[in-house]
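Rest of the complex left out; these chains stay put.
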Amino acid sequence: MSDLDRLNHFNVLGEARMVDVGEKAVTIRAAWAVGEIVMAAATLECIESGRMGKGDVLGVARIAAIQATKRTWELIPLAHPLLLTGVEVELMPAHDPARIVCHAEVRCAGQTGVEMEALTAVSVGLLTIYDMCKAIDRGMSMRNIGLLRKEGGESGLWERGPSSA
Amino acid sequence: MSDLDRLNHFNVLGEARMVDVGEKAVTIRAAWAVGEIVMAAATLECIESGRMGKGDVLGVARIAAIQATKRTWELIPLAHPLLLTGVEVELMPAHDPARIVCHAEVRCAGQTGVEMEALTAVSVGLLTIYDMCKAIDRGMSMRNIGLLRKEGGESGLWERGPSSA
Amino acid sequence: MSDLDRLNHFNVLGEARMVDVGEKAVTIRAAWAVGEIVMAAATLECIESGRMGKGDVLGVARIAAIQATKRTWELIPLAHPLLLTGVEVELMPAHDPARIVCHAEVRCAGQTGVEMEALTAVSVGLLTIYDMCKAIDRGMSMRNIGLLRKEGGESGLWERGPSSA
Amino acid sequence: MSDLDRLNHFNVLGEARMVDVGEKAVTIRAAWAVGEIVMAAATLECIESGRMGKGDVLGVARIAAIQATKRTWELIPLAHPLLLTGVEVELMPAHDPARIVCHAEVRCAGQTGVEMEALTAVSVGLLTIYDMCKAIDRGMSMRNIGLLRKEGGESGLWERGPSSA
């Protein structure tokens, strides 16, 4: 089987489809994704001071990230609908360069994995931070958004290697 | 006015709100965003060969990106609803490293900008590529997602400088 | 300009886009669509008797049709979001063959027409009738779904001619 | 039991409800639906030439059809939410009269059937073709939209007979 054949979102005619996973076993699935938004040091300061007393940027972004996991199948055309059983999102300030790092963990018992849900959580969490801070810093950028690890399913465990981009 | 005060998604008590833009003039708004997904060379080859005859990964991603702009206000908690008048999304293969670069341009006549819509288009376009290629390459990662330029509104023109991240 | 060029949902590279309507005037738009679902005579009888006292199939279908107009831009990838100002849906039993005929009228002040909203209302109204009656008649079929008339916009009035399919 | 009683989307008072399927067995369900959009010969030519090189009308319609299956329960008021395991959509040009024929196949393991999902895929696929071609042909009309076959569940296999409308 060539790699091309393995792009299984297409049938033999190359037409997009939602791959049938009906024959797959229901197993516990989990996925962890990460990503970050780089910003001016003054912007990060602003967010951090807000956390202390008022203006909870990270609290709003966390809710947006969690909610986005539940609508992943609406955003990604060929993704399967599935029933998530748990979602955790962590948003942590970091320095050099000034940034917020977002981690998401998503769990489900189903016939297909939750990698897209974890990646969508990270993307929407970071976009929400951008939205709330754009009035003071339009130059923010998002990077290093990727999968860290996934468990469950036929292909089993996968972990990002040290050399991954 | 301190920077903190300029995080205007919060009121004086630090509580989140949707900022009232009712007094702002309706002007033509436009925003351009960019971002890329880095992948194994073999994955890019697979996508490129698919474009030639069958398996149109980029065509599906483009549709997902355009549709996502119309739902940005559902994903981003404090974003205003607005009526987009035009969206264009471009997805281009590039090399060293192997990647797909996504550009989005969004237009609207309204009281608030369309930066979030352009950034959401790019994020969802890239996520859709990830979804369609993940069976052969889980190590892909997204980077350099940011605003390139925006026009219209009180703050007028903004362009990313050469030193931006 | 060839006909091909007039399929303006694509740019010069043939890539899908949401056409920019930002330069178009805001005018009053209206569209009327029609369609019908053909069924067994016993099914129609069942619906009609239900209308008299209990089991309001047509009332539920009418609500579904109206609601669908508000989400047309989510269903049709390149449709523009717009703010409908009025929707009316009529569902009428007819005979020889036994059927329900659905008419929809949609109004809006905007930069683009409401033909898709009227057609979506008809389609979803008929699908809802199918859903509610399928337990007794899976052989129902939908037909003659099309635009009757549209007003407003640059292209002005259009009416279905007598020879239309 | 009279036919009226079998319109089970209503309780004994004739009030709409979502029928309780909690006691039904989880079985593999599948449904096949079909429908077509009739158009001017020039319009079909335009679509077909587009397929060859640029302007992929059918590719966009296929994605819209697949996505619509995942939101059927939002469109059809009394439909049950369910987790689809697979969707395939085929769009084929045909002649005399000039038209595109849409076939959809939907699969699921659940307590209720997927007929509505298959019919919704066909309807939204055809509506999307209408949207993309309406600038050159407002007289297109949709017809012969119906169920071809369904499997699974208590009522088992059903196939459209030769005499169906």
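Chains here go by letter, A, B, C and D, matching the order in which they are written, and residues are numbered from 1 within each.
Operating definition for what follows: a residue touches a chain if its C-beta (ideal position, glycine included) is under 8 Å from a C-beta of that chain, and two chains touch if they have at least 3 such contacts.
Bear in mind the structure is a predicted one, so any value in this text is a computation, not a measurement.
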Subunit count for the whole complex, all chains sharing one sequence, 4 displayed: 6
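The working rule: only the chains that are shown with their structure count from here on.
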Whole-Å gap between the CA centroids of subunit B and subunit C: 32
Where subunit B touches two or more other chains at once, by residue number: 56, 59-60, 63-64, 67, 71
Touch-based graph of the chains, sorted into line, ring, star, complete or other: other
In the complex with subunit D, residue positions of subunit A that touch it: 11, 15-22, 73-74, 77-78, 80-83, 110-111
Residues of subunit C defined as touching subunit D within the complex: 3-4, 6-10, 13-16, 35, 38, 42-43, 45-47, 49-50, 53-57, 60, 63-64, 67-68, 71, 74-79, 97, 115-116, 119-120, 123-124, 127-128, 130-136, 138-147, 150, 158, 160-161, 164-165
Subunit B residues within the subunit C interface of the complex: 28, 59, 62-63, 66-67, 69-71, 83-90, 107-109
